[in-house]
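Apart from one protein chain that is not included, each protein chain of the complex appears where it belongs.
Let's look at subunit A:
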Amino acid sequence: MNPDLKKLYQETLLSHSKQPHNNHELPEAEKTTIRNPLCGDEITVYRKNGDITFTAQACTICLASASMMTQHLATLPTPEAAAFADSLVSRLKEKPETIDLPGDLAALSGVLSFPSRIRCATLPFEAYLSLDSSK
């Protein structure tokens, strides 16, 4: 298999996409939905009392990214979570050669070899950020 492809679809990413964490609605939570008009992928992110969940109709990379995001951001206070999301989106969009991301999120670095898929990875974080910007 192509080594870039192997890195993209590595076990960590596939296990998150096949069994995503926090993949459900959250009643009475703040929520926001965003859509990638290029492909039709859609994600809704919910936030309530530090819990973050999501529902999505999306590709493997987007689902895995959302799953990893909800786990990671829940460990941070809200302002830091937003700062982290903002930084991740900005850094990925700059298409660097490499990127250091904590924990399972490191698996997202595989998208850097596939520039057309970077948005798939950033979409959940953009949805999270729009929770605050849509207030």
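Quick note on the criterion: contacts are C-beta pairs under 8 Å (C-beta built on N, C-alpha and C of every residue); 3 or more make two chains touch, one makes a residue touch a chain; residues count from 1.
Quick note on the criterion: contacts and distances are computed from a predicted model.
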Name under which UniProt lists the unshown chain, selected from "ABC transporter", "Transport permease protein", "Tryptophan synthase beta chain" or "Cysteine desulfurase": "Cysteine desulfurase"
Among A:26, A:45, A:58 or A:131, residue touching the chain not depicted: A:58
Residue ranges of subunit A at the interface with the undisplayed chain: 1-2, 4-5, 8-9, 14, 18, 38-42, 57-61, 114, 116-117, 120
